[in-house]
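Every protein chain except one is present and positioned as in the full complex.
Read from first to last, the chains carry the letters A, B and C; within each, the first residue is number 1.
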Amino acid sequence: MKPKLQTPLIIVNFKTYLEATGKRAVDLAKAAERARKESCVYIAVAPQFTDLKAVAEAVDIPVYSQHIDSIKPGSSTGHILAEAVKEAGVVGTLINHSERQIKLAEIDAVIKLCKEQEIISCLCTNNPTTSASAAYLCPDIISIEPPELIGTGVAVSKAQPEAVTNTVKKVRKVNNEAVILCGAGISHGEDVAVALKLGTQGVLVASGVVKAKDPYTVLREFCDSVKC
Amino acid sequence: MKPKLQTPLIIVNFKTYLEATGKRAVDLAKAAERARKESCVYIAVAPQFTDLKAVAEAVDIPVYSQHIDSIKPGSSTGHILAEAVKEAGVVGTLINHSERQIKLAEIDAVIKLCKEQEIISCLCTNNPTTSASAAYLCPDIISIEPPELIGTGVAVSKAQPEAVTNTVKKVRKVNNEAVILCGAGISHGEDVAVALKLGTQGVLVASGVVKAKDPYTVLREFCDSVKC
Amino acid sequence: MKPKLQTPLIIVNFKTYLEATGKRAVDLAKAAERARKESCVYIAVAPQFTDLKAVAEAVDIPVYSQHIDSIKPGSSTGHILAEAVKEAGVVGTLINHSERQIKLAEIDAVIKLCKEQEIISCLCTNNPTTSASAAYLCPDIISIEPPELIGTGVAVSKAQPEAVTNTVKKVRKVNNEAVILCGAGISHGEDVAVALKLGTQGVLVASGVVKAKDPYTVLREFCDSVKC
Partner (left out) sequence: MKPKLQTPLIIVNFKTYLEATGKRAVDLAKAAERARKESCVYIAVAPQFTDLKAVAEAVDIPVYSQHIDSIKPGSSTGHILAEAVKEAGVVGTLINHSERQIKLAEIDAVIKLCKEQEIISCLCTNNPTTSASAAYLCPDIISIEPPELIGTGVAVSKAQPEAVTNTVKKVRKVNNEAVILCGAGISHGEDVAVALKLGTQGVLVASGVVKAKDPYTVLREFCDSVKC
């Protein structure tokens, strides 16, 4: 059975930060779990492939993969198999993150693989046009992330509020079901609040949490900014 | 301290076979460990990224990654970090497998990353010329694998014995230290014996073991063919 | 001023066939021009980059590029610049052909480059879902080409008529202006007639024309099958 997708949602992308590798990935996931339990906001974590299983065993919050390849089981050395991340305990996956972009036909194929494997698909896009285009591929989540803002600490919801509202409007014209997240530059509770006010159902965040001195406190601030 | 590289060596590449995913990856690694303990031949296993940690915890034989990206810790969503596979318990890695080829500058960078992280580097090449070229990049292991033979059940040591002896000769001209393996099509004990007779120090094998009804028996046959 | 896009349209993709390289590219383009002048059907040709200028100088029919990179003028050795193909005499370009697929964000960027440079954009897609998704990116032409049929001589309009009608229906829901072509396997006049009957405005053809003994006769047969 496909895992339930609940909102408002914060997905924490661990990227390949040392602060979120190995044992520290588990610690960070536990901090996220603690923040989630004290709030009405849902939090999911996206650790590296090598840490998926240990994190999924350590916490009860949803664990996402950072990528899946458009492959079937077989002769694909060094690739990421949907069945493998699923067995590791994953319930969802990022697709086409700006740091791991794939071809249009591959996006389509991976979303279909996710449906088959009952994995939540979170498709990342870089502007209103590609987001609307992506809406037609029916991912469960669309996360808009202008690449030029990633890692800057300038929130897309602040720097480009019109990009967010445009995206929401364009996506909703063709797709009423997809959860819409807003990524890039999220670092304060206010950024999250603004993102929701602009019509999204949550955020995709990375360095703002992972590289914070106290990720738990940052996530609590994010959650507290949301009225639910 | 860099892990010791011992020969004769059989590396079992799990690829993305379902037979070697998740719980079955651990079982297969245990079968390999059992075969190794009853023989003088060294056996290493290369599971998928998601299974590296569980396999490394379950067995005492060396665990290899199937790939590493030429990245440093940081903003690289969906990539494979040397530090992450190392912390998962890996002692070595395949590089440039014919199903996961990378650019020349990346091969050089990954081998250097491996030296920094004290990971054994096993560089796969596709013919005598690229193998000799690769020898100059000083990987710990060079594994020659003509892509057209992979998965065919026709051993390179039989189909192209001269490719193997040529490679050994060319590599040895510039590099006396690298362990030389011979991959592609290995499925019988005889294939392993011939590979060693041709001057290699072992084999890289995948489907011949992973898709066998009884991988343990196949590996025992491989080991028994070797006099050491 | 943007070149006018007229239908019914046959685009002949020269690929990298020797039969359509260099002097033979010019001859083939002239054969296409002759067929076009004797018919009400419009014909365009898509030679290799190296032949674009000579072909554009030799014939009056529209010349397309086979690909454009999502780059601006500058430090991009070995890439295809929109300004360069334009100056060579090109009026349109294929984008994302199944043999030259690119990332979603690149497709979006190249279509925008085409608008800036007043180049007709012909986006190739591989199934009804990606075609509908592509329609949102507002290319001038959408050409549906199931990769598994390319070069088989089995026309998509015959093998998968429902794929064609589905695509037309889905594309038209969001985009009334794009010209829709149908590619893959077109080799007889009948294939073209069926493609038009299924709601497309033309075809994208390669080996059926390029590798024919007499490309002119084949193109005349294509044109004669169309009532306009």
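The definition used in the following text is that a residue touches a chain if its C-beta (ideal position, glycine included) is under 8 Å from a C-beta of that chain, and two chains touch if they have at least 3 such contacts.
What you are looking at is a predicted structure, and each value in this text was computed from that prediction instead of being measured.
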item	value
Partner chains on view for the chain not depicted	B, C
Which of B:Ala31, B:Ala44, B:Ile102 or B:Cys122 contacts the chain that the document leaves out	B:Ile102
Identified contact with the non-displayed chain, of C:Lys23, C:Lys213 or C:Lys227	C:Lys23
Residues from chain C at the interface with the omitted partner, ascending	13, 15-18, 21-23, 48-54, 66-67, 71, 73-81, 83-85, 87-88, 94, 97-100, 150-151, 206-207
Chain B, residues in touch with the chain not shown (by the definition above)	96, 98, 101-105, 107-108, 125-127, 129-130, 132-138, 147, 174
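One rule holds in what follows: only the chains that are shown with their structure count from here on.
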item	value
Centre-of-Cα separation between chain B and chain A, whole angstrom	34
Computed distance of Cα centres, chain C from chain B, in Å	45
Per-residue overlap in chain B, given as positions that touch at least 2 other chains	none
